[in-house]
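Removed from the display is one protein chain of the complex; every other protein chain stays in position.
We call the chains A, B and C, going by the order they appear; numbering starts again at 1 in every chain.
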Amino acid sequence: MDNWRTAIATSDDAHIWIHGYDVTELMTQADFTDTIFLLHRGRLPNFGEKRILNAILIAVADHGAGAPSCATARLAASGNRQSPSAAIAAGILAIGDEHGGAGSACMELIAVGVDLAKKHAISIEDAARRVVDDAVANKKRLPGLGHRVHSTDPRKAMLFQLADDAHVAGGGVAFISALERAAAEKIKALPINIDGALAAVLYDLGFSPLFGKLIFIIGRVAGITAEVAEEYARERPMRIRIPVAYDGAPPRKIG
Amino acid sequence: MDNWRTAIATSDDAHIWIHGYDVTELMTQADFTDTIFLLHRGRLPNFGEKRILNAILIAVADHGAGAPSCATARLAASGNRQSPSAAIAAGILAIGDEHGGAGSACMELIAVGVDLAKKHAISIEDAARRVVDDAVANKKRLPGLGHRVHSTDPRKAMLFQLADDAHVAGGGVAFISALERAAAEKIKALPINIDGALAAVLYDLGFSPLFGKLIFIIGRVAGITAEVAEEYARERPMRIRIPVAYDGAPPRKIG
Amino acid sequence: MDNWRTAIATSDDAHIWIHGYDVTELMTQADFTDTIFLLHRGRLPNFGEKRILNAILIAVADHGAGAPSCATARLAASGNRQSPSAAIAAGILAIGDEHGGAGSACMELIAVGVDLAKKHAISIEDAARRVVDDAVANKKRLPGLGHRVHSTDPRKAMLFQLADDAHVAGGGVAFISALERAAAEKIKALPINIDGALAAVLYDLGFSPLFGKLIFIIGRVAGITAEVAEEYARERPMRIRIPVAYDGAPPRKIG
Partner (left out) sequence: MDNWRTAIATSDDAHIWIHGYDVTELMTQADFTDTIFLLHRGRLPNFGEKRILNAILIAVADHGAGAPSCATARLAASGNRQSPSAAIAAGILAIGDEHGGAGSACMELIAVGVDLAKKHAISIEDAARRVVDDAVANKKRLPGLGHRVHSTDPRKAMLFQLADDAHVAGGGVAFISALERAAAEKIKALPINIDGALAAVLYDLGFSPLFGKLIFIIGRVAGITAEVAEEYARERPMRIRIPVAYDGAPPRKIG
């Protein structure tokens, strides 16, 4: 047990520090979004960084009770009300590459594209075309493009405008925009979705790809907790019945 | 499947609304703490409410890698790195009445005490004494008092001062303070801990007892995600070895 | 870290022991059901005990993809396929007092009833009547009676017959049967359900109430894993869409 170490938080009898800042000072001189940034970056954000982090957290906080994360949480709450943690954890477990987690993969793709442009001294447009060609050749989906509901995600334009206003839009926003154009040219119209938008902006803010998933979880837990509270308050246990069609073996006997 | 309903969030092709507010408007006109309040209360907070919510979220965000929630998340990450959701969910599952969840029980106790004072037209001090007598008689612990590390939790004074400044301190703060005095008189010095402090203030802000657990989870997920990111970045898989003493049956043969 | 101890399992470089038995000996001289019994009781089962444990594990293994545990697992798998553990854990989180966990509460109720009969030297029938009267007076549900689908659960008769055959039916089976009669007399027909049946038999086998929940989880994880494997094999990610009616605030502006 001699190998537990951390650079994030520590405490003594009279203090708790996060990256060196006394929590009681943070409680009056900073807000929760500052603290999220601090926990993940080791420093407090500037005005533009904070504004964008807020916008992303709000953008992903809740999308309705039918999204896998919220529906999973409510379904778990329907059978198990002994611990709110159980329902909330179940909701988080539904977040992955397919739901809420594409931001990570998209940030990795952006890094590939930006590096490609640098290494080969080609334009971002050309790098994006190569990435699309590669996806087509390998039959891979492009993370961050396309959405099953929104033809144009309203949150994307807002996020890019905030990034512009704060002068943080850089290679990430440029590459994902070029990727959208290249995909439209070579595949079909695949508008930038919220995962792609937040990936581009987080890349430009210097976050690691992993944070593309983590920020979705931090934001969505605000929604999941509200959905679980509503389930407890408004619904009876076991109210959820999912009709399932059986298409397996007919009745038979052993032996 | 005709019984799924929600009053929290909905969307169409071009909008997402949370309690009627367009998410794109929230992204520019509000921040994440406003949105947490909105999700749980159905309205935006005023200045004092928001300030206190921020302070509580910061107060519980991280207390070090050895707290059950963070240690559980890191231990899970040590064996399973396929999905950050898995490690984060494991950390949340360690949050319960014994860790991080006493705020709920304390809010229920405050409600009992405040109602007792009203119903019997007795002082808050007398109501607190009765509650302590009852706990002693039934050998029950008083949630919100006492801490295994801090003799005086530094976060409590700060929270109560913010509540005072914002003129929201009411029956909750009065009752928990009376309870601390009554416990000192009849049991021993049991200082108000962070659970007790946040319970008192949340009660005065009109939150339900369930929210006492939910706010801890919302705040702590900011810390858990940072701890999991640090585990991935700094530690090898399976680095954690917990030395366990075996005190069971000696080797034996079947039959 | 000096307080980790266990009486269950230990290992050295060349052996692993469970309650003193070498795992390699168990692998050839025992089966999985023996090992489950061994892990929870510290000894191997006799023939009748094993037969009944098998029957219960089979009885709860799977009840269809629409049960909260399996549906929750599949919903989580729909959004997150990075880790099968995540989907399986989500399914387990849906198991609680309301789904699959009533066996524990029923075992506690049986203990109360059997003790009541002993302490007051009354018949099991009279003890059951008192328990029903108490439930009616306090508006409490009787765990182990009634089911939302089966009017007579086919698994109950089979389990009781096996308990009879193995001569293990005792106070537990007698009390739950008396409770069913007393409930029919004083409330309405509330047939013993699978939770009640397994609770009675586990009580007679000397298990603790907690095991009433644990055996459901052990058995159901066999079904949940199969359901998750089927979800991966047959369904596309994000295939699940839950239609939700919104009945909250209409669109509005901030401020």
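The working rule: a residue touches a chain if its C-beta (ideal position, glycine included) is under 8 Å from a C-beta of that chain, and two chains touch if they have at least 3 such contacts.
From a predicted model like this one, the values you see are computed outputs, not experimental measurements.
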Chains in view touching the one left out: A, B, C
Per the touch definition above, residue among B:Ile16, B:Ile36 or B:Leu93 touching the missing chain: B:Leu93
Touching the absent chain when the full complex is considered, from C:Thr10, C:Ser177 or C:Asn193: C:Thr10
Subunit C, residues in touch with the chain not shown (by the definition above): 1, 3-11, 13-16, 18, 22-24, 26-28, 30-33, 35-36, 39-40, 53-55, 57-59, 61-66, 71, 83-86, 88-90, 92-96, 101, 149-152, 154-155, 157-159, 162, 208, 210-211, 213-214, 217-219, 221-223, 225-230, 232, 234-235, 239-243
Hidden partner interface residues of subunit B, rising order: 1, 64-66, 68-69, 71-72, 75-76, 78-83, 86-87, 89-90, 93-101, 148, 237-238, 240-244, 246
For subunit A, the residues touching the chain missing from this view: 1, 4-10, 15, 17, 19-22, 25-26, 29-30, 42, 44, 80, 82-83, 85-86, 89, 242-255
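Keep this in mind: only the chains that are shown with their structure count from here on.
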Centre-of-Cα separation between subunit C and subunit A, whole angstrom: 36
In subunit A, residues with contacts to at least two other chains: 1, 64-66, 71, 83, 86, 89-90, 93-96, 101, 240-243
